[in-house]
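All protein chains but one are shown in place.
Every chain is named by a letter (A and B) in the order it is written, and numbering of its residues begins at 1.
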Amino acid sequence: MKRSPLALVARAASLVALIALAGCGGKGGEEKIVIGEYGSITGTDATFGGSTRDGVAVAWDELAASGGKIGGLNVAAITPEDDEGKAEEAATAVQKIVNQDQAVAVIGEVASSRSLAAAPICQNAGVPMISPSSTNPKVTQAGDYIFRVCFLDDFQGWVMANFTANNLKLKKVAILWDVKSDYSKGLKDYFATAFKGMGGTIVGDQSYSSGDQDFRAQLTALKAKNPQAIFVPGYYTEAGLIARQARETGFKGPLLGGDGWESSKLIEIGGDAMNGCYYSNHWALDAPDSNLQHFVAEYKKKFNGSEPDAIAGLAYDATRILFAAMNKLATDDPKTFAGLSSKNAGTDLRKQATAKLRDEIAQTKDYPGATGKITIDPNRNASKPAVVIEIKDGKKMFNTTTYPQNTAS
Amino acid sequence: MSEFLQQLVNGITWGSVYALIALGYTMVYGILRLINFAHGDIYMLGAFFGYFLARWLAPMAMPSGPEAIVVLLVSMLGAGAVGFLIERLAYKPVRRSSRLAALITAIGVSLLLENGGILLFGPDPKFFPQIIPAHQFHLGAGVTISNQQVIVIVVSLVLMLGLRFIVLYTRVGKAMRAVSYSHTAAALMGISVDRIITFTFVLGSMLAAAAGVLVAVQNPKIDPLMGIMPGLKAFVAAVLGGIGNIPGAVLGGLVMGIAEVMVVGYLSPTWRDAIAFILLIAILLFRPAGILGRNTAEKV
Partner (left out) sequence: MKRLIATVALLAVLVVIQMILPRAVNPYVLQIIVLCGINIVLAVSLNLVNGFTGQFSIGHAGFMAIGGYASAMFSLHVGKGWVSALTAGGVPALVAQGAALLVALLLGGLLAAVAGYFVGLPSLRLRGDYLAIVTLGFGEIIRVLIINVDAVGAAQGLPGIPQWTNLFWIGLFVLAVILVSRNLAHSTHGRALFAIRDDEVAAEALGVNTTAYKVLAFVIGAFFAGVAGGLSAHFVSYLNPSSFTFLRSIEIVAMVVLGGLGSITGATLAAIVLTVLPEALRSALAYRMVIYSLMLIVLMITRPQGLLGTREFSWKAIRDRLSRRRATGPVA
């Protein structure tokens, strides 16, 4: 009985040794600034982690092309840590980024659940975290070091409800949402509340699980309720198939969606069935905006002509906003900025530097991003317009822009 | 009423897919007492083989019928080859170990195929070329069925009957039944147990691949993780029907498909993934051998 604690200590010691071995190279060496990124590189959500990684990579390439330095210090290439699409893994990955790699800022995640698991760690360590595309309101409530560069689900739900009620002039809408996705659940609730407030009725409510292949049962049940449109607040991975099967059941009205629909795959999978559908998004790829077109061109150049999705665009913007904040800190306060260097890891100087960096990010105003003008509001959320995209003849066409209610003129 | 009939059609189509996958499970389990967790991933591989093949064939502009048949058959052969490799390289070496070790190996193979698939094919969903364009048939009373749904049902039926023929009326089928009864006795009768087991694996993998291609034709979106849930549920279907029993697997698959669709249509769709297991627990408690399984006396 007496040996057990001894064994425990021995175990702990061997573990520490093992990890120290595995994690070599994190410290020492040349002076540089480390930025972390975490995402679902493997697992069921791997496509989102991949898009984020690619968007960040474009931003980093641009920095590298201009010398790879900010304020005279080298910025280390950002390699994403994998969280396998699991909340606890996200927490572990961010612990590694913050405490082992000594990152001064963290980019991630797409899924709000993983951002929520990682946020307390960044908050406690005093390291700013910028989520590119977690749209759940709770994420930035985790603390004053947590930011995001996308709009929120409540805004997006309102945009689509408003569009349905006032632009399409529809009164009866059914909802088909993804029960496994926190994003889908949130968006569905906000849409339903807003739409009912505008005098509409939700005639049917059905759900599926992401990864499903067959939605005919749900669609048959919904069609029996005679909706004028079906709101599908899920991801493009299912939306294309849902559209196909909806047409099979004889439903002719529009399908409506959110930013989860944004991908070149949507129309590829959905085909003609997508025509006449609408979704809210962060950008319209056909908009003549120079920042957007610049990013699209760079992305296509890097990835053999494939089209970026909005998740990649938001990741690009998140990274660029971080770089901009670092640049600003370097010019405004070079002494504090030096604290971001890897040689100052664990010092008070570093703490001050990351706190200052946080302030700089918080002051972001009208940043010209690929996904529109981004202003960080006092709640550390991005205040920016949403666009509604119409799918016509197999093409995504810009339809309307909606500004946040309080700033709308 | 028309809604109910429509749901029934939906249920039967989806159920015949489960049935096809369940057949592979039931055969392997019947012979090896191994839950082949990688079976659902073979279904995924079948769909991907079909995807690459269909894209490769596309410029040749074959008429859709023959092209579809070529795609189906070649994908089945490809998956059969993969089944052969898996059996020889991973399962055979652990056959004499504990059943739990074999199960962990099966799970390892499953994880390998899924993550290898993500690495090779990419994690994003792929659009499966429409080798058979969709048409709707109206059956009256507001019920519609697409030609693709008909194809799924008919091809499943043909394959199941083919399997039944192999198992009941051929020498190799007889040998399979002998091996499933007792490895030792079969070996004593001069049957090469190893070869029969390999044959069973290949056959099961081919059926799973057929299911993969059929589903992809009907729902043209495939991704490396598409096999997890159908695989799990098809196994439940096999247990439901009475594992090791071929008509049982078909019945179990249909029951599952219809039950799922009815839960979505008339109860709560969020329970779709759970109904399979609720049904299973209920059946196992009252009829542990499954619907068609025989209750065997306890071996003493």
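Criterion: a residue touches a chain if its C-beta (ideal position, glycine included) is under 8 Å from a C-beta of that chain, and two chains touch if they have at least 3 such contacts.
All of these numbers come straight from a predicted model, not from anything done at the bench.
A.B. asks: Of A:63, A:78 or A:117, which residue touches the hidden chain?
C.D. replies: Among A:63, A:78 or A:117, only A:117 touches the chain that is not shown.
A.B. asks: Among B:58, B:85, B:107 or B:141, exactly one should touch the missing chain; which is it?
C.D. replies: B:107
A.B. asks: Identify the residue among B:8, B:94, B:172 or B:193 that touches the chain left out of the display.
C.D. replies: Of the candidates B:8, B:94, B:172 or B:193, B:94 is in touch with the missing chain.
A.B. asks: Which one, B:85, B:141 or B:284, makes contact with the chain that was left out?
C.D. replies: The single option touching the absent chain is B:284.
A.B. asks: On chain B, what residues meet the omitted chain?
C.D. replies: The missing chain touches chain B at positions 29, 33, 35, 90, 93-94, 97-105, 107-112, 114-116, 118-119, 232, 235-236, 239, 243, 268, 270-271, 273-274, 276-278, 280-281, 284-285, 288, 298-300.
A.B. asks: What does the interface between chain A and the hidden chain look like in terms of residue numbers?
C.D. replies: Within chain A, the residues touching the omitted chain are 1-5, 7-9, 11-12, 15-16, 18-20, 22, 41-42, 79-82, 84-88, 91-92, 95-96, 98-100, 112-113, 116-117, 120-121, 125, 136, 138, 142, 179-182, 184-186.
Here is the rule we go by: only the chains that are shown with their structure count from here on.
A.B. asks: Once you find the CA centre of chain A and the CA centre of chain B, what distance in Å lies between them?
C.D. replies: For chain A versus chain B, the centre distance works out to 36 Å.
A.B. asks: Spell out the part of chain A that touches chain B in their complex, as residue ranges.
C.D. replies: Touch residues, chain A against chain B: 42, 44, 46-47, 49-50, 179, 206-209, 211-214, 216-218, 220-221, 224, 237-238, 240-241, 244-245, 248-250, 263, 265, 268-269, 271.
A.B. asks: Once bound in the complex, which stretches of chain B touch chain A?
C.D. replies: Counting only chain B, the residues touching chain A are 3, 6-7, 10-11, 13-14, 115, 118, 122-125, 127, 130, 134, 136, 144, 146, 215, 219-221, 223, 225-226, 228-230, 260-262, 264-266, 269-270, 272-273.
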